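A protein chain is absent from this complex, but the other protein chains hold their places.
We just call them A, B and C in the order they show up, numbering each chain from 1.
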Amino acid sequence: MHEHIYPNECTYAREIAEGSRWEPTAIVESLKARAKRDGLWNLFRIGLTLGEYAPLCETMGRSLGFAPEVFNCSAPDTGNMEVLERFGTDEQKRQWLAPLLDGRIRSGFAMSEPDVASSDATNIRAALARDGDGYVLQGRKWFVSGAGDPRCAVALVVARSDDRAPRHRQHSIVLVPMSSPGVRVHRTLTVFGYDHAPHGHAELEFDDVRVGRSQLVGPEGGGFDVAQARLGPGRVHHCMRLIGAAERALESMCARVKGRVAFGRPLSDRGTIRADIAECRIAIDQARLLTLAAARAVDAKGAKGARKPIAMIKVAVPRMATFVLDRAIQAHGAAGVSADIPLAAAWAQARATRILDGPDEVHRETIAKLELAGETE
Amino acid sequence: MHEHIYPNECTYAREIAEGSRWEPTAIVESLKARAKRDGLWNLFRIGLTLGEYAPLCETMGRSLGFAPEVFNCSAPDTGNMEVLERFGTDEQKRQWLAPLLDGRIRSGFAMSEPDVASSDATNIRAALARDGDGYVLQGRKWFVSGAGDPRCAVALVVARSDDRAPRHRQHSIVLVPMSSPGVRVHRTLTVFGYDHAPHGHAELEFDDVRVGRSQLVGPEGGGFDVAQARLGPGRVHHCMRLIGAAERALESMCARVKGRVAFGRPLSDRGTIRADIAECRIAIDQARLLTLAAARAVDAKGAKGARKPIAMIKVAVPRMATFVLDRAIQAHGAAGVSADIPLAAAWAQARATRILDGPDEVHRETIAKLELAGETE
Amino acid sequence: MHEHIYPNECTYAREIAEGSRWEPTAIVESLKARAKRDGLWNLFRIGLTLGEYAPLCETMGRSLGFAPEVFNCSAPDTGNMEVLERFGTDEQKRQWLAPLLDGRIRSGFAMSEPDVASSDATNIRAALARDGDGYVLQGRKWFVSGAGDPRCAVALVVARSDDRAPRHRQHSIVLVPMSSPGVRVHRTLTVFGYDHAPHGHAELEFDDVRVGRSQLVGPEGGGFDVAQARLGPGRVHHCMRLIGAAERALESMCARVKGRVAFGRPLSDRGTIRADIAECRIAIDQARLLTLAAARAVDAKGAKGARKPIAMIKVAVPRMATFVLDRAIQAHGAAGVSADIPLAAAWAQARATRILDGPDEVHRETIAKLELAGETE
Partner (left out) sequence: MHEHIYPNECTYAREIAEGSRWEPTAIVESLKARAKRDGLWNLFRIGLTLGEYAPLCETMGRSLGFAPEVFNCSAPDTGNMEVLERFGTDEQKRQWLAPLLDGRIRSGFAMSEPDVASSDATNIRAALARDGDGYVLQGRKWFVSGAGDPRCAVALVVARSDDRAPRHRQHSIVLVPMSSPGVRVHRTLTVFGYDHAPHGHAELEFDDVRVGRSQLVGPEGGGFDVAQARLGPGRVHHCMRLIGAAERALESMCARVKGRVAFGRPLSDRGTIRADIAECRIAIDQARLLTLAAARAVDAKGAKGARKPIAMIKVAVPRMATFVLDRAIQAHGAAGVSADIPLAAAWAQARATRILDGPDEVHRETIAKLELAGETE
């Protein structure tokens, strides 16, 4: 991190700003090559338990928008690769998993839709209609992260394949090449003003897209099972990355307040700043311990068995991260809201995480339901 | 608002997106002409007390980034016009106040600097060195709002004119035409990813800029007096605009949750959403009452006499606005963080207000000092 | 207050501590006589609007557990007197209102019951069964404030008179003399360890108590109408008293921190203490403005028309008071939690107010319902 990542964060930002915004950067490609050569590649599948991999996510999260890709550990690719590994056919693995593992292509995960309350996944309307021995996909997805990237070659799309099945058996997941006729990137969306180029959050249109049965990931009607298996570890990854971002923000805050003088004293002498620092330390350490415990629970009981601790970190950690980043922003003054330091961008990502991938409200419901049912971890 | 403003918000956004971003929009120019014709122009100086004008700020704040300029009531122009009216020479009024009042030019207010803790204004380093019968200005300012706009013709610059004077007599304010040799827009800054084009937050360089004595606003060494007179009413304006933005966010939130269904019920039936709505209503109404009381205090006692209530609203109102906007964003799901609705942009502006124009920490100090000294309103 | 109330607070506490706890104190009786003589008696009915009376409640609330009774303005007596004035028969007025107005007796209001969720008033089970030309009352009530006092001569009891009537016409209010056969003070309850002697919060048993039709207050089935009319102004009184308690706590906090030195500096120099002071000032002033606005709304639209602002203050003000009192307690160190200063006792009363007289949850529901229905104040 100190040798290759931190010193190149500015290079990365500059390449994006000076390029077309939507092209891969030379610095990432060059660092990817180096990481691969040095054996720091696909760290999520080098045989570590989730509890062991989690601290690596924290380290990569310290450079939130940049480092994970360097090690081929960025969302949504890791989750997609895990799904393909577990549920994919040999053909699917050959065609998509291999180049993803190699870092040659990227991928998207298309679940949320603009016109329904996606917090309830059964609202998903994109339709997979039977057509001959395959399907026709019709619908619109948004906040498909990474799908603004020209290297994004394939999307995993959650769509409704059977209206008459039981409520959690109505949806299926299909692999849709971005080059399929009828697939269109309608636009890219912003998150608090950030377009997150070159990855981007895309709104995709699927207009009469032909999908073969061989593109199904898992069985027809098994969409929620596949999605759930994907989300548990993914939430641990997200949370640990945010912990890394928060930890670095606190370091940055401490350095800043030691160096700025107002009204005759360094800011680090101010009681409210010192209280902020103490509260940030308390918040980060609690969040990390909770997330590591959740990771160990996934290792021990699987994603389904660990859904209570996973729901807990999904509520607690992004909130902690927004709190810590907010305090660090405040301590940096006007620079804090600008792009000169990465705090505001990380804040926006942390804040969005309280909505995307299940809003706090839904996760709290999960926790309460299990608590009232007497489940203990 | 219903006839001319709300229906044109999209037009405004589209013109900016499709133009060069940094050009004035046709829609604003056309609405300005209409407002002028209809006598809804320069509302801040049509003889209303601050207590009477405040509700108009709230109304204009409902369309936060768009409406104020239509009525020639946007920051920093209103504050600059008030300063020129009160402290300007006849020549200054003729040259700058007249076209500002007419909406032909815009202006900037350059106080914060990138390399010092600007929360303590005595840290300001930009230097006005005596040179013949005038000065030479050297320094760097940032977050000069509106200075990204090509119509921005002049900046009021706070600079240090005498190192040996008493601490609050060391600074002066000068009028610097943006066309002066040595003035350069170094770059525009973002606020949580927003560039706020076409106005923008600029970083300005002043490199050996010649400034005549006739460009002084108020006496040499009177910079803080002039700035203080400017800031009191300006903070009431800012706060009322944020209250308008919050009020509209709550309306938008109520409409949204009535129309979205999750898990078989409209979101408006959910207890936590309903609690959010109630808390937003409580927070907005308290903030409005406090701000109107502060406005009446300024009317009765002047900006200096009302500095305690002004400091109170400066802490309370942007915090209320970030809270209400945050809850509205959450209720809108992923749309809330996007640019499809103006909540995230308004949130960013409200959050920045907790730093710009004096961070919360400084205003709380003011309140505490006066409270401990036994001052009652 | 400065001459007669504050200097006698200790006398009052000592008389209670040294007496039987459950006897009226000589100091209150003597001050009542003086207040009556000086025309400071029954201030709630000297022709003031609620908006005008509210500031008097704040003043009396500065000595929360002591002053209101001195001026015959304490709960639940004021509410009961207002009910009798408005709904009582001539005979009821002669028998109960006159001695209450004269301060010779006290009264209770018996609504909450121990075995049901009293937040939903339709849960009330105490039964008024028809019996000849009158009724028999059977049931159990608790948190009947003031009913521990030996002077408490009568209770207004809410009971179910008709199971088959529409949901809000099933209950009636009856006047039950405490001396009636079958009425028993089962015990007095504590609130965070305080018994609030000599008034007390009593649990009352009504065992086959004969109630004549002449004891009905208002019509049979009109219980909720009478209760609602009582609660609106009563909530304004409660809130203003808590504002008085909070205001005095802040004064006490400021005095304390100026006088204590830790680590070489007075506590008043500490940034977090100063921030607490500023936040308390902001919170108090907002709460007061909101409550005065609610009082004016009641004056203009009646208790029913003003139920939204009333619900708002019922949520906002006790919460503000617990916050301010908590900060004042913290600033006083160990003394803050003790009985040496009245902060902890006032906190307990403020905290209980978030449950009694309708929990926050119910009032937030009221606000949300009206907000979603588009009601504006």
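The rule is simple: a residue touches a chain if its C-beta (ideal position, glycine included) is under 8 Å from a C-beta of that chain, and two chains touch if they have at least 3 such contacts.
Keep in mind the model is a prediction, meaning the values are calculated, not measured.
Peer 1: What are the shown chains that the omitted chain is in contact with?
Peer 2: The chain that is not shown is in contact with A, B, C.
Peer 1: If the hidden chain were put back, which of C:Ser107, C:Thr272 or C:Gln286 would touch it?
Peer 2: The missing chain is touched by C:Thr272.
Peer 1: In the whole complex, what residues of subunit A lie against the chain that is missing from view?
Peer 2: With respect to the unshown chain, the touching residues of subunit A are 250, 254, 257-258, 268, 274-275, 277-279, 281-282, 285-287, 289-290, 293, 309, 311-312, 315-316, 361, 363-365, 367-369, 371-372, 374, 377.
Peer 1: Of the residues in subunit B, which ones touch the absent chain?
Peer 2: 270-275
Peer 1: Please output the residues of subunit C touching the missing chain, sorted low to high.
Peer 2: Given the touch definition above, subunit C has residues 112, 114, 116-120, 123, 142-143, 189-195, 260-263, 267, 270, 272-273, 329-330, 333-340, 344-345, 347-348, 351-352, 354-356, 359-361, 364 touching the missing chain.
The working rule: only the chains that are shown with their structure count from here on.
Peer 1: Find me the chain with the mean Cα position closest to the mean of all the protein Cα atoms on display.
Peer 2: B
Peer 1: Could you give the separation in Å between the centres of subunit B and subunit C, each centre being the mean of its C-alpha atoms?
Peer 2: Distance between chain centres, rounded to whole Å: 44 Å.
Peer 1: How many angstrom lie between the CA centroids of subunit A and subunit C, rounded to a whole number?
Peer 2: The mean C-alpha positions of subunit A and subunit C differ by 52 Å.
Peer 1: Indicate the residues of subunit B shared as contacts by at least two other chains.
Peer 2: If we look for residues of subunit B contacting two or more partner chains, we find 361, 364.
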